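Excluded from the complex is one protein chain; the other protein chains are retained at their positions.
Coming up: subunit A.
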Amino acid sequence: MMGVRFDPRTKLLLLLLCVICTMFAPSLRYELVLVCLIAVFSLLSGQFGHAFMGTLFYGMIYAGTLLSVTKMTGTTQAIFAAFLGLVNKVYPCGFMAGLMIKTTKTGEFMAAFYKIHIPNRIVIPFAVMLRYLPVVKEDWHYIKDAMRMRDISPSIKNICLRPIMVAECLYVPLMMAASNTADELSIAAVTRGIENPNPRTSLAQIKFLLRDLIAVFAFSIYLVIGLIGMV
């Protein structure tokens, strides 16, 4: 993975800024620029695929929203505009969070949390959760295979025609796997002393550098721009 490594605290801060930005977003265009800003950050971090797919997908949502506002009328407009409005609020944060998870090692998260003095009882569940997400991704591949062998592949056609069945196929095995996985992950952590209240050390070194400052500064400026309504 090429690219600049940012401090995990920077990424957390940026995520927070994204949440505030979307909360106060004065216009749709403001959201679009925010997504582009995250895409630039993503490129700098070396996540080209993430930047490209994320922007492309948002482009579609943006177009959809514009269409629903300008071309639709009545109930359809209400439904679509409300739904897409919600997506617009959530999307930038999801985009940023995805990037954070992709580019940060568990050890770095732990080190960062420790440095900002977050208590163990918050750090541990959070770390288990982060670690759990990639397991879900692995599980998903197996489940997809299993569905295809029973002629219920999660294709767009099936999602439209038999949505309940597709949903059932997904959540039943995922939930099954989830409780086991969460238990086993926690066991692996507690038997290696994660609950130790004494100061923790870290192999991963994290440093807040100039680049981190610039990134935080850029996003903060954008927030201020939004707040005073320049876009």
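Criterion: a residue touches a chain if its C-beta (ideal position, glycine included) is under 8 Å from a C-beta of that chain, and two chains touch if they have at least 3 such contacts; residues count from 1.
Just so it is clear, contacts and distances are computed from a predicted model.
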Choices "Energy-coupling factor transport system ATP-binding protein", "Nitrogenase iron-molybdenum cofactor biosynthesis protein NifE", "Formate C-acetyltransferase" or "Porin" - which one is the UniProt name of the chain not shown: "Energy-coupling factor transport system ATP-binding protein"
Among A:Val4, A:Ile61, A:Ala97 or A:Ala204, residue touching the chain not depicted: A:Ala204
Of A:Ala39, A:Ala112 or A:Ala127, the one touching the omitted chain in the full complex: A:Ala127
Hidden partner interface residues of subunit A, rising order: 105-107, 110, 127-128, 131, 134-135, 138-139, 142-143, 145-146, 148-152, 165, 168-169, 172-173, 176-177, 180-181, 184-205
